[in-house]
Each structure stands twice: as C-alpha cells, then as structure tokens.
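Shown here: the complex without one of its protein chains, the others still in place.
Let's turn to chain A:
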Amino acid sequence: MVAHAEIRVVHRGGSKINFREPVITNDSRFLLCASGESVKVYSSSSEECVHDLQGHTDLVSGIARNPSNHLQVYSCSADGTVRLWDFTDGILIKTFIIGYPIYSIYVSEKHGGVVFVVVPMANDKSSELFQLVAVHLPRSGDQEVEARELSAVLCDVSPSPGAASFGREGEYVAAAKGLQLEVFFFKKQKPYRFFLKPGIKKGSKNAFTCVSCHPKEDCIATGHADGKIRLWRNFNQKKEYTYSTLHWHHGAVNTLQFTPEGTNLLSGGIESVLVQWRYTQENQKDFLPRLGAAITHIAVSPDGSLFCTSHSDNKITIIQSCVKVSAIIQGLVKSEGVRTDLMIDPRSKALVLNGKPGHLQFYSLHRDKQLYNLDIVQQEYINEEGLDQFEVVKAAFDAHGDWLATVEERRQKGSELEINLKLWAYDEQTQSFVLNTTVTAPHEDQITAMCFSPSPETTMLVTISFDGHFKAWLLGASWSCDFVGGYHLLKPGCCCFSADGSLLAVGFQEVVTVWSPSSWELLTTLSQPPGAIRDLCFGRLSCSKYLLGTSTKNQLCCWNILTCSLEWSTPMDVSLLQADPLSENIAAFCSQSGCSDLFVFKPGEPRPLYSQRALCTGKVQHAIFAPRDQMLESCEEHAQWLNRSQLYFLTQHMDLMTFSTKTEEDRLLASSKRLMVDNSVAVTPFYLLLGKHRLQQQQQQQEALTNPMAERIQLPQGSIAIKELLYTPAHVLPSASFLCSMFVRSLLISSSSARPEFNPEHPVQELELCRPPHTGRVRIPILVYYRLHTIYSSPHTI
C-alpha cells in the first residue's frame, strides 16, 4: 500500500450545535455554541457564523461567560482544558489545563477566579461517578497554565450540565441526580439532601432531569421525567422544606431556566413548546408552540430580551421575549438513519438528505450552512413518542435539477403500508421545488430504489419495489405510468441507468437484467452467482461500456455491455459503489474486519488509482461525489481523482467526512485569513465616512504598542485625517462644527493607554469633546451618530 501523506480524511461541516446550552453575550449580538471540537460564534441577527474558535482537541462540553469581563468566555472540553476566549476577535487568551475530562462548566459572579467543573471521580477515570469541583484559576501571564488547585464541592453529581445550578448570588449550588436533590451552601459549607419517593406505579418516572435556581430569591425549580416541575422553598432546613408542583408537560421536562430578573420560568420538553410560567402566579402560562423539534436547552440573554432554544434536530431558535421567533440557526440534521441516501442537488450543488421528520434538507457543503428545508410530507408533526410518522425514505433528482421525486412511507402496526410518491417541479420564480404530482400507493410494497433517466429527451423515473415490479413513470402532459416490468417475480434490489440513458440495469437478486427504456425490451441478463446483487453502477465517459455490480457474497464484478461478458471480478466485500459524475472514477467502500477501506479505480483498469485502508471504523453506507466549484490543479497522480469533485461520506456514527489534499488546505487557510476583517461593525453612513481612518488609527496604535521605538508624537499635519480634511473639496465634507472636534482631538497628545474616545464607559467626556468650541452649540444628530459609532467600534478592553 502506498502511503498518501497529502490526502487526509477530515471532518467537514455538519457538526452538532445543540450539544450544549448556547450562550448569549451581554449585548445580545452574539450567540456562542459548542460545536464538535470548536466553539462557534453566531451573529444573533444575521444567523451567520462570525468566528469559529478552534483550539480544543476533543469535544467541547460547555461554555460560560466570564463574569468579570463581558467580552470573554470560558469553554471546557473533554480534552481536560478550560480555555478563555475573546469572542469578538476570535482569539484564544488563555488555556488552563485541568487534567481530567470535563463534562460541564459553571461560573458564578461571587466566586471570582474560580470556575466549577464536573469531572469524573478522580480515583477512577472509567467510572460512571462524577463530581463537581471548584478550580482556582491561577493568575499568571502565560498562555498555558496548569490549574491544579481543585477542591471538591459535591460528589456524585450528574454529568449533564442542566442538572446543577447556582443559586442567589452564588450562595449555594443545587445539583440533582436520580431521585435526589442536593443543595450545598458555600457559607456554611454544608450540603442538604432531599429525596423524592419513587413513583409507586411507574417506577422512577419522577426522577430529576434538570434544575434551575431563582436569581433573586431562595427558590429552586426542578424538572422531572414525568413532566412535572417542582418549586422548592425553605430548603435551608432539613425538615421544613416545601415544594409546589406545576404540571403541563406530558413528556419529561428537558430544560428549565429562570429569566435574569426571576419574573418568569421557562421550560421545554419533547412537545417542542416553550412554556413561560409567571413566577408566583404559576397558573398564568404563555406558550410558544410548534418550534419544530424537542427542546433540549434554553438560554436567556443577560438582559432578558432574547431567549434561545436548542432543539434535538440540531437547531437553535432565537426568540424575542417569548413572542416571536427572530432567527433560526440550523445545522445539518442527522436523524438516526439517512434513509434517502446522500444526493447532490444539481442546481445548488447542495448536499440533500432527509433532515427533520418529513423534510428534505439542502445543505451547502461549501458554506457549511443549511440552505433550506423542503417539506415533503406536509403534515402537522405531532411531537409524541411512539407515533408512527411519515418518513421520507427515497429521493432522486433528475439530471438538471428540474424534477425531484420523493417517496414517503408510514408503516403502522396492524395496518397497511402507506406509500406516496411525490414529484416536485423546480419553480424558477420561487427558487424552490413545488409539488406537482402525488401518486398514492405507487407500489404494493416498499420502494427500494429510484432513479431518473439521464437522457435529455425524456423525463423518466424508474421505481423499484419489493413487490417484484419496477415501474417507469414518464412525463407527458402529466406524469403517468409508462411500463411495469418484472423478472420471474423476483424481488428487485437496485437499478441504474447508463450515462446516456439508453440502458437500464435492474438487479433482481442474483440476476442483472438490462432493459432498453425506449422499447422496454429485455435486452440481456447477466449473472455471476452466487450472491444477490447489492449495488449496480454504470461507468461514465470513456468507461460507459462497463457495468459494475457487487453481490452479497463479496464479489465485485465488471461486465462489458458490448460483449455481454464478464470483464473481471474480484473478491471484495464492497458495501457501497459510487461513481463520480465528472470523471471515469468509481469509489468502492469495502468493509474488512470492522473497518472500512476505500478504493478508487477506473472500470477499465485493473490497478486502483488510490486506496486507503482503515478509513474509519464500521461500514460506510452513504457516500457522494460532490462537484467542486473550482477545479483543483493537483499534479500528483494519486490525488488527481480529487481534482474535479470531492468525495464525502457518512461514517457509522453519522460524522460527515471528506478527503482533503494539501493544496486545498493551503487555499482554505488563506481564505480564512482574508475573512478575519472585523465585519461586526454596523455599517452606518458615518462609518463609511470615517471608519477607515479609525482602522488606520487602531493599527497605528497597535504598532505603537508592540514597537516601543515607534512610540512618538505624531505631528498634526502628518495625520491622515488632517490631510483628508485639507485636500478634499469643501462641498463633500461633513459640517465644520463636526470636523472641528476631530481637528481639536488631532492636536491633543495621544496617550498610549486607553484613549478616552474609544472607551464606551465615558460617554460624558465624548459629549464635551464633541462640542464645537466656536459655536458652543451641540449638534445633536451627529453626536448621536458619534456615540453610536464609538460604542459599535469599541475595541476590546483587556
């Protein structure tokens, strides 16, 4: 085997963003969420990802705001580190090495310099027992510091971050596990434990699921698996504690959150309804229904104006004060199985697979963003466990992306299988697919495969079903069934059109039948027993005379269609065959001893172009060649197969992986550097006029900071602002009264420390500075502009 150091298997996009509770920044402009091994910073208004904070080497398991600086966040990870970030610039400030995998992180304003993390019990790393420890973060200037000063607070806690909460001003911490609620008072250094009786009939149905403490009063709200919420009071005594019960949820309460003022309590569960309870008037509730999927986390912004909910379908919804959904950040939805297989939309080049229940998602691989969801089933989704829902099981695009065919099915115990075949036409005006035809019960049994004919003259769809038939659907004035075919009542398993659409190969168990779609004549049958045909694939371009088939008995066969004979065959347990639409290459994923291997080859040549052993553990069931938007110019022979398109595949654990070459990585790095420009500043007319000066000034200031030699007083005439002022025509300049202040400021000797006009905490000084000295009149509108501008462009105050 040749070692290919240049080609690496990398994660590319589609990571989970609903793993942990998102964090909203103090000014509500950004939303931070843990996403795989990085922390993503999203703009809460535009839904765009602003920064990707990379540095952790394992799953990020929690984020918390730094209580002492609102522009910084802590993140913890299973790699045993806590990192401090500046999220506006995306800079890693410090790394604290704890040494144990961390499962969640808590901070409290009262406990400065201390973070609380949940780690496994120290003595046994593989144990299921966890403890809450306080970590004293050492004050040191180094980038990486070891924080070894741990002190245990609570033993035997749940690793879920919702199962612990800090109470009023950090005086106590409440943690729940199983049927026990434990409250630890820091002053008294004493824990209190409260137990619930297990439900008599339903076992441990009333186990605790989440805890939230009231920020102003001594009250703890706990959620339970039976859908009840309990409000605990008087818990600083062992005996006289009380609790009241609220019940609305019919499933488990997944998450609870008090608003910062403590006036409302938010709860969410599988019903996908955000419930807002009024504190002290608990019979008054507000609902925000139909949020799409089960709520897993709720976060509230520090000023209480924004809520955001994480959902089980990898989605974050931003809600303005329980009234209106203002933004939705949607990641790649990965349900339990990708039943539709991976597809590429020929128009948008987006990856298409089934997403939310009853939907098809279009996911842009280049931008790592979901483009849109297409509602296939068009039925109200009932969020309830144990219901048989309609599922999108098959989908196919035609060659130009004008038509989309989908199959949805619902199997209910004791009743017939319901299948619908839907045909969607692309609407240029709305730029999406519109339902054209619905065929109810197109087959009597499950549809196993479906493909469009690639021939440009006719629009034809072939569906293959377990009922032993394949049907050809032809678009005339409307869609109609053109042909029903079968072969000895065998069950067909797969089908494939040749590249020009003149041949259709259908695999009926051990036999491959080749049909002519124009006359529906059975041209020939091919078989290479033993073993049923698992997958079929025609070669492309110069290799289009070859038909490849894999069988269940570990055989990969290649037939020559011209001679109707077997060209070659090799014993291989191929789980998936995938042809590159832009070249002759075919990728075969083989599973061998629990691992997957990849072979890329041309059907005409016996030697593989590229092979990689032990790609990942488990079988690869889904893969797709995605065309590149820009062709790579790679000269190495073994990397040439990646020039035109990129191979994506889904591992058994539903991770979306791809192959990346060195040249490509270099290019990506370069483009990410270009993106570093601070685009978070609001573009106002004022910014357009003066923003560039300010940037330059900042750069100069930074230069001055880094290079002590450059620290010298600038002459007024050297200032760019002055130059611009002197050389621009008077009629395009802003009013003189405004420019005056700048002129005056440019005369001042700038101190190298924090410049007052950049500090948003001193707006009063701003006012005085801005007042034009010769008139004594304050120009209000410009002042307002100016203040806004300084606030928006405020640099980090480290």
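Convention: a contact is a pair of C-beta atoms (placed from the backbone, for glycine too) under 8 Å apart; a residue touches a chain by one contact, two chains touch by 3 or more; residues count from 1.
Quick note on the criterion: contacts and distances are computed from a predicted model.
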Chain left out of the displayed complex - its UniProt protein name, from "Elongator complex protein 4", "Aminotransferase class I/classII large domain-containing protein", "U3 small nucleolar RNA-associated protein 15 homolog" or "Coatomer subunit zeta": "U3 small nucleolar RNA-associated protein 15 homolog"
Touch with the omitted chain, as defined above, among A:T242, A:Q281, A:T440 or A:S593: A:T440
Given A:L291, A:M450 or A:L656, the one touching the chain that is not displayed: A:L291
Of A:L150, A:V325 or A:L632, the residue in touch with the unshown chain: A:V325
Hidden partner chain, touching residue among A:V10, A:V434 or A:L522: A:L522
Given A:E48, A:E217 or A:E416, the one touching the chain that is not displayed: A:E416
Chain A, residues in touch with the chain not shown (by the definition above): 288-292, 324-325, 375, 378-380, 382, 384, 386-390, 410, 412, 415-416, 438, 440, 488-489, 522
